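This structure is in structure tokens; I'll ask about it shortly.
With one protein chain removed, the remaining protein chains of the complex are shown where they sit.
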Amino acid sequence: MSKATALIALPDILVEAAVKIALEEDLGLAGDITTRATVSDCVLAKASISVREPGRIAGLQIARVAFRLLDPAVTFRTDISDGDYSKPGDTIAHLSGPAAAILTGERVALNFLSHLSGIATKTHAFVKAIEGTNAHICCTRKTTPGLRAFEKYAVRAGGGQNHRFGLYDAVLIKDNHIAAAGGVEAAVKSARAHAGHMIKIEVEVDTLEQLDELLSLPVDAVLLDNMSMAELSEAVKRIDGKIVTEASGGVSLDTVRGIAETGVDLISVGSLTHSPKALDLGLDFLS
Amino acid sequence: MSKATALIALPDILVEAAVKIALEEDLGLAGDITTRATVSDCVLAKASISVREPGRIAGLQIARVAFRLLDPAVTFRTDISDGDYSKPGDTIAHLSGPAAAILTGERVALNFLSHLSGIATKTHAFVKAIEGTNAHICCTRKTTPGLRAFEKYAVRAGGGQNHRFGLYDAVLIKDNHIAAAGGVEAAVKSARAHAGHMIKIEVEVDTLEQLDELLSLPVDAVLLDNMSMAELSEAVKRIDGKIVTEASGGVSLDTVRGIAETGVDLISVGSLTHSPKALDLGLDFLS
Amino acid sequence: MSKATALIALPDILVEAAVKIALEEDLGLAGDITTRATVSDCVLAKASISVREPGRIAGLQIARVAFRLLDPAVTFRTDISDGDYSKPGDTIAHLSGPAAAILTGERVALNFLSHLSGIATKTHAFVKAIEGTNAHICCTRKTTPGLRAFEKYAVRAGGGQNHRFGLYDAVLIKDNHIAAAGGVEAAVKSARAHAGHMIKIEVEVDTLEQLDELLSLPVDAVLLDNMSMAELSEAVKRIDGKIVTEASGGVSLDTVRGIAETGVDLISVGSLTHSPKALDLGLDFLS
Amino acid sequence: MSKATALIALPDILVEAAVKIALEEDLGLAGDITTRATVSDCVLAKASISVREPGRIAGLQIARVAFRLLDPAVTFRTDISDGDYSKPGDTIAHLSGPAAAILTGERVALNFLSHLSGIATKTHAFVKAIEGTNAHICCTRKTTPGLRAFEKYAVRAGGGQNHRFGLYDAVLIKDNHIAAAGGVEAAVKSARAHAGHMIKIEVEVDTLEQLDELLSLPVDAVLLDNMSMAELSEAVKRIDGKIVTEASGGVSLDTVRGIAETGVDLISVGSLTHSPKALDLGLDFLS
Amino acid sequence: MSKATALIALPDILVEAAVKIALEEDLGLAGDITTRATVSDCVLAKASISVREPGRIAGLQIARVAFRLLDPAVTFRTDISDGDYSKPGDTIAHLSGPAAAILTGERVALNFLSHLSGIATKTHAFVKAIEGTNAHICCTRKTTPGLRAFEKYAVRAGGGQNHRFGLYDAVLIKDNHIAAAGGVEAAVKSARAHAGHMIKIEVEVDTLEQLDELLSLPVDAVLLDNMSMAELSEAVKRIDGKIVTEASGGVSLDTVRGIAETGVDLISVGSLTHSPKALDLGLDFLS
Partner (left out) sequence: MSKATALIALPDILVEAAVKIALEEDLGLAGDITTRATVSDCVLAKASISVREPGRIAGLQIARVAFRLLDPAVTFRTDISDGDYSKPGDTIAHLSGPAAAILTGERVALNFLSHLSGIATKTHAFVKAIEGTNAHICCTRKTTPGLRAFEKYAVRAGGGQNHRFGLYDAVLIKDNHIAAAGGVEAAVKSARAHAGHMIKIEVEVDTLEQLDELLSLPVDAVLLDNMSMAELSEAVKRIDGKIVTEASGGVSLDTVRGIAETGVDLISVGSLTHSPKALDLGLDFLS
């Protein structure tokens, strides 16, 4: 598994749909009443989007679409790519065209960019923290409703990997499933029987005893939840590379390297998407 | 202006639409393949949602709808209201009904609840920090795309006030509008002429000189951006209660009380909605 | 407040959405079966849209989009702007391109144009009737379901002002709200406490006694409903410019000037949008 | 052809979709900020909808859905049916339930009811004017964008008949189609060849000469456009019952009876739907 | 009624909407993860779509839109038209442009093309089988949910005619309607009274006795359901050209010619749309 992977772009029809929702939310039925009252249609302007704190950028494609949907006459040029690092003062995009459209689209474009760049930046901090280990950082389903595709993309932009996208594309068996199914063996067998051959199965365990019970079953991965470092190390030893190992539960920048050094394959971090800090970005007109 | 205001509920059709989007995002075309493979339709369960850190709750109405849309047989009972304080261990909702629907809806419900409760909690921290002053905390348009109505609601749940909802419901004239219009007087007059009588007008100023120029114009509020405490105090003195005063720019829990004590009416805080920390919540089955 | 204001254009994404609904309504699943059976794709034509009675035009942007969505090869040229006056026989738009697309789009384009021009024309008649007074004509929420943004735009095109766009962007307290709140003071205070600082508050009164009760409260405007001219004059005197005054109730072209001369600031007229007469327009092919 | 026909109700999924659009338009993202600030959720009320001028009612089903979508606890009772006559002061619906939902839904419900009742009332005036003749009144495609299904329904409620619903359900060949097809015979034959056997074909003629040319062709109806009474009479004579005859063009209440007495089968009136006068209706709370 | 009719194209807004649904279904939130991981954005390719079995093509317009929505840089060229015959090995479309977009759009484009071409091919086999008779082949409402417009179009591409598009555009009275109405005369009269003058009425009969009862009533067509050849011949004789005759019920390629030779005008075949065999098509890259 290489860490140096190109970033997969988002389907355009997905981006346009999300940007339309955001524009409709901001424009309402009356539109940008300030700009229209104060800025003539014929005023042209140049502007730039720059970062005010160091970080990884994500969402340039979305920002571009926001301005294009408002006015195709706005040109949006960027010399960087999503996932790139930018330091304070760096310009990440150059805009030129009708001033009114730039002003009207500013907030929608920046809201996407700063939110997604915040996720990419936070992800990258975790990726950096485990550099040199064999582990990878991945996300969870703890995403902002309506934005999962974009937040998972931002995680990739930050160098992280994606866990399953939803309830539909992989099986993840937790304690309540096991209880309802009447034991882990019954749960795994039923899942294996129901799922097609292109579906992976992961099972969550909290203890080494549960792990032992799992080891003889046909699963693809195990989620080692809320284990101590010692338990994680022991779990990795017992699993011995036979299935993918994922650690989760209260992972922070302080603890992540220790977890990685236990030898787990993946460390999933909910806070990448449920509690990112927006990257500070600004749009400035050039006079 | 009283601070003790009841919380205005969200229109149900708005809530249902947002929950549907979130459920579709999580269910995809195949649905919850784990639960369906392991949990029989006839298994009933009781579960509770509880908080794991102190905070203000927001989103109970949304969580209720999430389970109802999956299966009307799930009952959702709560003894608290949005805006209420909960301490670690408190149960904020009781669920009973088909186990499958509870498991399938868990993540969507918690994603809304933890995100919105995080905003309410952060808002309330700012509100608390300025207690005893005459200032109010308010939000901005720096919201997560698609969730503005819900995030603005969470700000109210935390005791904050809402700034304008979008570009359409109030005029906010910034430096680029002034430049394009040919001066602040021209900008304000044009805005006044375009806007209906139910639309308020606010103007952003960075300096006391700009403020002086504004004072003779028919505006409802002034946004004092990135001013020092001294400048804010002086601005409040010059304005002398004639229009509403709003301070903004890099407001933190460390600085907010000082700002409030300058006598401004409102302090707007972008990070309430662009960088909240999700409140830690969990759903547990009762055995 | 100047009466000579430029017309604020509608957000394009709003226009496209409305035109699509109208086209889908007219085309159904089978499309224009008459045109397709009788007009070859390669037939080109020139046509013009002209007015058959004097009026103010509104909706040119929408008509343009209707033809463009059917076939980008249709060119739509106009030498006038929404809000302009046209006399019978005037051509307001020139079309050229595939005859089939022009025939198919004709009715949708004309339905928007004639409806919105009817509103602009009726609005302008009221505006004209009060020329020289200080009053302005404004609209209400008595609009056609689904078309509020467009009808409010047409009111502006006719020289009128917009009242609030919906229940969400301003507070208007009526008798039933006052009764439920336990008096006008309680109602106003509660509204002031709930509404953000960018929200205006208007209260409806039917009598001078109610007005007196209101005068000490923090409201932005008063709606003087169904008052006689004498009452209106007296109300204006008592208010003395402290808040905006709006007269409403059974306003007609016969009575509007008298009402304006009482000194009220605004006269709201429901019939502008609930009972306009479509402007007679036609599309003719040029041979 | 009997004139006494029961009224065909609208598909519920159509009504719900239209009401949702109207509610979303009126509620925006913040909802009814006035009612929520002033009316507690627990206040119950009784109210009635009554008419203030004589007319035919249409839209009761839609009004009912508006309140139900806001709050299923609102009961909506009516003793009349769409199409019934009501005189000033008549109550057409009784409401009871949460006061807040009644206040919030009032305008959407009344906007539908007054607009559609206006169409039904106007239609009925034309129907009444030709009583005793063999002619029927019918509508056109000159409808308000987005509301065609509802306006055509209101025409039926007023005793009128529906012309085609769109470009898709019947063929109507006009002069430009004839010109493009190379003559009326070519146009009719091509239409006959393209259209399925369940599609009717009507041709518009302006002169008796054009009518003569048409009489040998396989058409179902002829639209006699802008003819004088004398021409209409002559046309009816020449057609001699072989095909359905429709008169159109500048029909008013003054001229419609004369037109009907020429013996035409149908008289189509664009103003039924493009220029109705809203019926004056009000919602009053009962104390 | 001529059989040689040009094919009426589908409204573009209809095609785009359907293609978007299909692309969203295939791309989900993550997009084409295979292509994006393996094919660089800058790789260009040429490809062709060819047929692997003889048939009539339908859906070229839709395939073109599928690739355009993914990437406007893909060119789609075809030398044939929908409805044309293609033999195995024939290329029906040439593609060139970004390889990634061609790979991603391949399945959606082929799914439409092979399904609709299968319908056109099957339709044409029936049309061919009755060549030389006066009968026409037509479709039914037994279509795939969501695809009716496209499947009816494919029937036309195969040389067939369209029956009504839905419950809304023509009246078809069956036995249960007759029973509920209290007899065929009551049913027809009620339908005639309710339906506008542009709506045709057809009645289904199973026996010659029912046919006799119908003959004096004002109907446009009769559906002779599940009759023997002898009964059909007798029915045609009794009807004697006064109304359109349609035979239906278990029509196969073996029986259709015999049915046509009874003299009926139309033969409706449900299996054209409910059980077509997809035409075998492939997309090949040219090296």
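Order as written gives the chain letters A, B, C, D and E; numbering starts at 1 within each chain.
Here is the rule we go by: contacts are C-beta pairs under 8 Å (C-beta built on N, C-alpha and C of every residue); 3 or more make two chains touch, one makes a residue touch a chain.
Remember, it's a predicted structure, so these values are computed and weren't measured experimentally.
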Inset, instruction - Could you tell me which of B:L29, B:L44 or B:L253 touches the chain that is not displayed? - result: B:L29
Legend entry - Residue of E:R68, E:H94 or E:R107 touching the missing chain in the full complex: E:R107
Inset, instruction - Determine which one of E:T75, E:T144 or E:S252 touches the chain that has been left out. - result: E:T144
Legend entry - Interface with the undisplayed chain - residues on subunit D: 5, 8-14, 148-149, 152, 162, 165-166
Legend entry - subunit C residues that touch the omitted chain in the full complex: 25, 28-29
Legend entry - Interface with the undisplayed chain - residues on subunit A: 1-6, 8, 136, 138, 161-165, 168-170, 189-190, 192-194, 196-200, 202, 220-221, 244, 246, 265-266
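Assume only the chains that are shown with their structure count from here on.
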Inset, instruction - Report which of C-E and A-D is connected by more C-beta pairs in contact. - result: C-E
Inset, instruction - Would you kindly tell me how far, in whole Å, the mean C-alpha position of subunit D lies from that of subunit B? - result: 44
Legend entry - subunit D residues counted as touching two or more neighbouring chains: 25, 27-33, 36-37, 165, 168-169, 190, 193-194, 199
